[in-house]
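Omission of a single protein chain aside, the complex is shown with its protein chains in their original locations.
Which chain is which? They are A, B, C and D, in the order written, and residues in each are numbered from 1.
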Amino acid sequence: MIDNRLIYVMSLLLFLVGLYGVLTRKNILKMLVAVSIMETAANIFLIGLGYISNSSAPILSESLKQVNLLGSNISDPLPHSLVLTAIVIGVGTTALGIAIAVRLYSHYRTLNINKMGDKDEL
Amino acid sequence: MSYNSAILLIAAPLLMAFLSFILGIFNKRIPAILLVLTLSFNFYFSTYLLTLVSSKGVLVSVISGFEPPFGINLVLTYFSLLLLSLIYLIILSASVVFVSKKTDENTVKVATLLFLFTAAASGLLLTGDIFNMFVFFEIFAVANISLISLKKNKTSLKGSFKYLLLSSIGSAFLLFGIGMIYGTLGTLNIAEIGLRFYELSPLTGAFIFIMFLGAILSETETFPFNFWITDSYKGARNFVNILLGSASSVAALYIFFRLFFTIIGYPINNRYEFLISMDARLIIALISAISVIVSEIGALSSKSVKRILAFSSASQMGMILFAFSISDFNSFSAALTLIFNLSLSKAILFLSSHEIMKGAKEKNIESFTGGLGRNPVFSALFIFGSLSMVGFPLTLGFYGKISLVASAVSASGYFSILVFVILLASAAELFYYFRLMHKLFVSEQNHTEKTKMNWFYAASGSLLLAVMIILALMPKFTERIVSSAAGDMMDKTTYIERVLKAEDLK
Amino acid sequence: MILYSFLFALLTALLSLFIRREYNYIRWILYSAVLASLTFLIYTMNGLWGYSESFKLLSVGSVDFSLNFKVTPLSWLFSFFTTGLSLSISLFSIVKNRHEESERSIGFFWLILSVCNIAIFLSADLLTLFIFWEAMTFVSFFVISPGWTKSFKAVNYYFILSILGAFAMLVGIFFLYSKSATFNIESNIAQLFVLYELNSPQAIFITLMFVLGFFTKSALMPFHIWPAEAHSEAPDDFSSYLSGIMIKYGLYGSILFLVPLFVFISKFSQTQPMSNHIPLFSHILAWVGAITSVVATFLAVKSNDMKRLAAWSTVGNIGYAATSIFILSSMGVAGGIFHIINHAIFKTAIFLSLAAVKYRTHEREMHRLGGLAYKMPVTFLTFLLGIIAAAGIPPLNGYASKWMIYQSLLSGRFPFLATMIFLSSTGAFMYLFRALHSVFLGQLPSKFDDVKEVPFLMQIPMYILMLLMVIIGIFPGTVLLPVNSILKSMNMEEIKVTYTTMYSMLSSVDAPIVFLVFAGSFAFAFILYLIGKPRRHVELLDNYTAGQDPKEFGLTREMYHFALKFYEPFEHMFDKYPRTNTKEFYDSFERKINETGSFIKKFYSSSPRSAVYIFTLSIVLIIIYGWLVW
Amino acid sequence: MLLLIMFIFLFILIFLSALFAVLAKDLLFCVISLGVMSLATSIVFFILNAPDVAITEASVGAALTTAIYVFGVRRTEREEK
Partner (left out) sequence: MRETSFNTGKFFALIIVAVLGIFMISPFFDTGSGKKISPRLENLKDRVSLHYGLKNVNDASKNIEECQGDYYTCREGVKCNNVIYKETADAETGPANLVTSIVLDYRAFDTLGEITVLFISILGVALLMTGFPALPVKNESMIQSAGAKFLVPIIMLVGIYIFLHGHLTPGGGFPGGAVIATGFLLMFMTSGDYNFRSRRFKTVETAAGTIIVALAIAGLIFKDSFFANFLPNGRLGDLFSSFLIVIIYSLIGIKVGSELSVGLRNLYTGEKDD
């Protein structure tokens, strides 16, 4: 009974929260957190694209012997596979970002991004 | 026969990446040698496929045995294979530079990174599926980030962090765009999307357009989106600069082309309307012109050589995007010539400037002083590269610039005004390149002894130079390449027909 | 044939790079030989009008790049004279550059430059012209500033202005190309005429672009600042090439493209505004030339550096020639071309003699020199004849061409232009005579006591140039008869001229008679000088301070050298009037750009957050733009 | 209907925890609320008929990412200065 538009709006709101975070936070780790939120939002959007209300998960089992010809009794499995990929990619990017952040911290002894503008290297 | 073995262009470096990680335990030289061998194989194979494609037209290579639009497929077009050969050539020269370095604890890992970079570039240029393109886009971005941050100093870390942030936001945008396409058209195949994009409502089209714009413009180093370039170029190691400045730029331009011209499209006949037609092109043209101006001014007042080259790279990319935005046969030819020029001469410039500045304390313009006396070979390479970059007559850059002007002037009023502005801005480019070259000629009183020549550098530099000279001085050859590639870029119908196995779409 | 000779020359240049420093003179002898053969080749082409060669290059998109050469009377005359002059300069350079420490790349670039020079004159279409134009601009950068920090600043003005001009020309060429689909000069002129008849603003824009390209190269107003900087800082022997030959390309382009166009308009146009029987545009350009000559004259008067002075004099002469060309009468065009060639000869002579002075004394400031006439008689004589020709005093060649310019201005009823040209010609006399006096006459500073005349090989070009000046002065027809064939090929009325006599609407001049009169009076004066009172050599201090030590008055030797601030009272006359400083304008422009650049640079190396901020902001701006448009 | 109510509840939870993750001063709280958000998201995925994604999000997004972030915080500093 869930309207697909509700999911879209929710994912968009989450996306905007993440974007606001990236724009205004000055702590590197928080920027990464905000980027993670944005990625999660995109994932929710993709899942929402495939959701058919009153259908079941796309796994054939005893309760779901076969998919009907219009495909109205399962949710779209393709976005699920896309999201699987996207989640793993997100983890990879996050790990790399954390590593860079840790390295940056060891150079500057701070996570505040505004204190990383360099005057010496112009 | 089928052309499914084209996947080896991606699979071979991928396999070698995993394999070299194991073999690297025994000897650290093995991965480096494998790298050069694999790249040579890839270059050879891509040129072989290129000849195949030039005689048979667009070829489709199927993965997992499922035909498009259901399965993922590779599309071998003349344009993509041409750029791919170019990219292989550049990665080859960069890896020759890399191989010449002493081995340390990171050698195996960096070699693996270069393998994966190669695989990602191949995947980006060959794939015919938009989500697959996204995946390779991510591999590519992550590879770039890791490569930039190799030096682990302040500048490189900051540059790679900027790149990471921008590309993550960009990839979130791209994911939204792809989702929108799938939600409306129900397919991920680029050819089918291109076929049916006109069905979309204007708002949806605009949404996808903006999302793609946000995703790709930071990769193509276009001005308001490219704040990563200076720190990244300045902080990165030498062979990474070559990769970033030449290979990555070419790949980014290719993605730009696929996203905006194959998917969103341009008119071929009445069937394929360019949905957000002229306005969208004007936006791109405007952004690229601004990008050219800003980066030229930025380069003009820079002192660090790598920063100058970074800005110059951005301005050249702006010019190529401008040529794309005119989007007719002539401008595509001009864009291709400019791409050749940009990638080859930028690689030469990075390579030779590094060698010239060797031993200097500060890597700025002053360290070029007396380069011709100290290091004649690389100074000569630098001079050749920058002459081609600024468009000395009868070099590649000259042909590109002139034909860009010709196509812009004959296109419409708007473009001809913008091209005038771009030309004026590129006078600045002449200024700073000639400033650098002038420094090379300065003869110092206290003659420093000649620097020891690095033969690997010289070999890879002269390889690139040879290609450049061949392209500039063999008219028949270059003409054939450029005109078939430009014709391929114009011909969206064949692309769709071949991929979807449908004949006569009209 | 033409292209192969070019390739041969370029190959020689390339090979010569591998000659060791110890054998520098071999390099220069090689160049002279190549130049001699090129001169001979061009000489053999005399009369082969219409001989053409074409070489296909790449074709990108719809543009077919090809090199087309064609021999016409105009191109032959210019290429023959310029190549011959460069040959004589190269003879001078053999000795000057024989030392080990001299730059070895200059010769390499110079030979390429000579090739470009011939190619510009022989090019048959606009694209070929542009290709070699640009190549010439790029290459000349390295010759003017072969790695000298000081000359780099000087060459900047030249380089930036030339490049902007070249790009403007490029835009003009391609605007025309998009209409006519060819690079052929005649059909493009016809196309531009059609555009004028349609009265579209595009026609004026295209013409303006060409004018920008030509005028920046020839240093007409407001681009007149670069010669003073570039000529004075260039290598001494190259200055003569730069001033004698390279500055003429703009005028050549005007004669090639603009003059036929304006003639076309003045003959056939129904719609264009006319003034004094010539198109208004052309009239304005003629005024630009005249103003340039006046301004350059005043600036030359002010300068204290001898090379700078000669550079300003060049600008002034270019101004005369431009004025004369753009009044479009046969007499005017012929006079303009004649003056261009004469100027090439006498300005080369002047610069070579200055180079000879500097070769021996290493001094450029005029107030540190003096009295060199006895030490370097041949140089002195060359300079003397050069400034006589430059000032337009009979019987040398400058007189003949200036006479033609005045005649054409008067017969075309341009009284104001004629006045201005007269004014600047008088001014030319002022500053050139000052240079002669300060450098060669007066007292010889004691540090130059052991200065000798330059070696004989360096004297040869001076003899050649003196001979040329005298011969053309006596027989102006040697140049004017070929000029007549140029006029014929441009479909213009021929002027009336024989080997010895020039005729205008108002009067005629028989040059040999003029020469005899002047030679006679000179001989008379010389005899008077010989039979007069014997002279006695007086020391500098005896003459000026009556034997007292100047240090007692707190003076130095320089301060009572008369050449320092020679025209100060004259300059004071103009103190009341506001001055505009063109150089200051250009400099402030450069500063603005640098400030903007630093701002951009700072932004690029600021924190990652601003990168994201601007990224998002620009996307939002694009969205808002989209909302506004759709 | 129950699903809808649950969905809206989770939606609010996700939104609030995201907001908290962005706005909180203490980095560890940020990271933990990000984990909470991921967990809630995985339940949402389950509700939306995507059990595969739900499992992946729970194990990768909620557990691993949080661990990585915690390492990051431990290697740097906890309080935002």
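Heads up, the rule we're going with is that a contact is a pair of C-beta atoms (placed from the backbone, for glycine too) under 8 Å apart; a residue touches a chain by one contact, two chains touch by 3 or more.
All values reported here derive from a predicted model rather than from experimental measurement.
Shown chains touched by the missing chain in the whole complex: A, B, C, D. Within the set B:53, B:195 or B:465, the residue that contacts the chain not displayed is B:195. Of the listed positions B:42, B:77, B:149 or B:262, the one in contact with the omitted chain in the full complex is B:149. Within the complete assembly, B:131 is the residue of B:131, B:225 or B:392 that touches the hidden chain.
Contact between chain C and the absent chain runs through residues 613, 616-617, 619-620, 623-624.
Touching the omitted chain from chain B are residues 2, 4-5, 7-8, 11, 14-15, 17-19, 21-22, 25, 62-72, 105-106, 109-110, 112-113, 116, 119-120, 123, 131-132, 135-136, 138-139, 142-143, 145-146, 149-150, 152, 176, 180, 182-189, 195, 199-207, 210, 500-505. Against the chain not shown here, chain D presents residues 50-56, 58-60, 63-64, 67-68, 71-72, 74-75.
Simple rule for what comes next: only the chains that are shown with their structure count from here on.
With centres defined as mean CA coordinates, chain D is found 76 Å away from chain C.
With centres set at the average Cα position, the gap from chain A to chain B is 28 Å. Taken residue by residue, chain D touches two or more other chains at no position, since every residue touches fewer.
Residue positions of chain A touching 2 or more other chains: 18-19, 22, 25, 28, 31, 43, 79, 101, 116, 118, 121. By the touch criterion stated above, chain A contacts chain B in their complex at residues 15, 18-19, 22, 28, 31, 35, 38-39, 41-43, 45-46, 49, 78-79, 82, 85-86, 89, 92-93, 96-97, 100-101, 103-104, 107-108, 116, 118, 121. Across the complex, chain C is touched by residues 19, 22-23, 25-26, 28, 31, 113-114, 116-118, 121-122 of chain A.
For chain C in complex with chain A, the residues that touch the partner chain are 598, 601-602, 605-609, 612-613, 616.
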